[in-house]
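Yeah, one chain of the complex is gone here, protein chain that is, but the others are all in their spots.
Letters are used for the chains, namely A, B and C, taken in the order the chains are written, and counting of residues starts over at 1 for each.
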């Protein structure tokens, strides 16, 4: 389903990302290279970087991403429900605050500039890719524990961080510069570094000092990989440009 | 995304279904005629009836439907978590027992006859349509109350009942006769009639004597309609015949 | 189980509270006068007002209330999971932020002044009354919808508001003045007024214009009354002064 990657833009070197967001994320990411690349170097992403992404695709993405954010707020709230240390509670509350009071507001503002009012955002029919991704994350939280939920939340957080850094370096003249800046922003990067450190702590607390050697690792990796697949599906949906509904 | 309906088979008359599964289901169904028809008269369904459904499509469906059943069991268990009367608890427990001890076993048996072993079923990668539908139902249960969950579970239960009855009357010579018989079976029909009556009771208890006039009705209808859309998406996935993964 | 009320302090007049926190809270409160009085005019509360509350009782309460707050944060996060409008999400996020970044910090500070370090707070064994109340609220959220959860959260929010106002007027010279000021504070009162208005909106959206006439009313009232009973139990626990563990 994913489009072929043909962009001439330079890929981020493995080294440039190593350890940036902590060791667990690094291990999850390294264990599903094909899915991770299909997501972070998706044609949609490259179109943001070289400016070739059709406006209709970007608008389709913007509207669905607003819906996505609503459920992402719910998912980080579920993380607080499942947190078992004060550090976990505080980190998740910080993310939630940023999402509700900053990122969603920014989204409403960006959409308004595109002539999409809040009423349209609120009333948007969810595409199947939006439903699949957001509800998979929620159900992961219901079925598993805090760490399972983190594995399903991680691809969005850190993938956008990685995409932002990559495009900030490589992107040419593009009308999507503001989007790139959002995720390349040092504040976003620092927040993600903190979340990554919190996830490493959460893993130590539940899996011990060698998480990859633990019995739960394959299941956690499966959740990370599935969410990564669903991120790529979300870009696919954007590329359809709003012409199709589940 | 849904295929065009071109089958010459006669549609079930509205009258033939009226009231069979209770009044709430009837109202939900009547309020989304396009989505309901796209689901219950989908090309996949018609292919089951006239025998033109490719074997690969049926097998793709079978494997994903096994995964679907696993999560459907989880959803009916969540219904027991949310039940607020003994009648609700008992009805849901009955459904769950039928699913785990009968329907899943039948599925394993059917798949075995097709040369698909249990290991393949267990290890099947979930298609995006399977993820979207099953997790939407689970999250509906987490977000809302018992009745919200029933609205999301209803299209599968009663749609299959309606499809079974329709195909039992209209289907010609088809290798999918056993599938049709499963849902046309008087036991299945009776079980669904009981579930429909239980849902009517659950609605009376929460919405009063005129559910459609209640403030919650639009939201409940939205859940039913969304799940109906996702059912049609599930048939779409079957028609892809296993060639594509999210 | 509740201690006899013998304080000479004047009770708040019904009028003084009417409508302060919205109409739903007013109706719930008025429908369980005995339980509401047992909670808001509990001997523990009166001891805070006239300064007769033993220090040991206050410390026992402080430690358990910290544990309570941890789960209260989880409960308001669950409310965000269950919210169905942006207004509901925003109101709950605001409360959560106040709890995590203000109230819990204040608690840690107050306990520190009493010589109770954070380690003691974190490691405190939960009393049965703390377990009963907090987990009843959480499970109400899992079983019902947003409004059910609000009914279980309401007694704590608005009861403390009412107690704060009452004691601010009536209390004499007491070492617990800081506690009283926390809840009599205009900021707290205004926050509660906003939460009350949000609950009224949540009820309109789900129950229509006459919530008390809706089929769900008895169940919602039952949740409010049960949580009120459990609030009184929490004061009982405080009065035990730490001498007893479940």
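Criterion: contacts are C-beta pairs under 8 Å (C-beta built on N, C-alpha and C of every residue); 3 or more make two chains touch, one makes a residue touch a chain.
Only a predicted model underlies this, so the values are computations on that prediction, with no experimental measurement involved.
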item: Omitted-chain contact residue, chosen from B:81, B:168 or B:193; value: B:81
item: Sole residue of A:23, A:37 or A:219 that reaches the chain not shown, by the stated touch rule; value: A:219
item: Options B:24, B:96 or B:167, residue touching the unrepresented chain; value: B:96
item: Sole residue of A:126, A:148 or A:231 that reaches the chain not shown, by the stated touch rule; value: A:148
item: In chain A, positions touching the absent partner; value: 81-82, 84, 142-145, 148, 204-208, 214-216, 219
item: Chain B residues that touch the omitted chain in the full complex; value: 70, 73-74, 77-81, 83, 86, 89-90, 93, 96-97, 100-101, 122, 138
item: Interface residues of chain C (partner: the chain not displayed); value: 1, 74, 126, 128-129, 131-132, 134-136, 138-139, 142-143, 226, 229-230, 232-233, 244-246
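Operating definition for what follows: only the chains that are shown with their structure count from here on.
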item: Contacts common to chain A and chain B (chain labels); value: C
item: Copy pair chain B, chain C: interface residue numbering same or different (half cut); value: same
item: Separation of chain A from chain B, taking each centre as the mean of its C-alpha atoms, in whole Å; value: 32
item: Between chain A and chain C, centroid-to-centroid distance (C-alpha), Å; value: 37
item: Chain A: positions in contact with at least two other chains; value: 74, 138
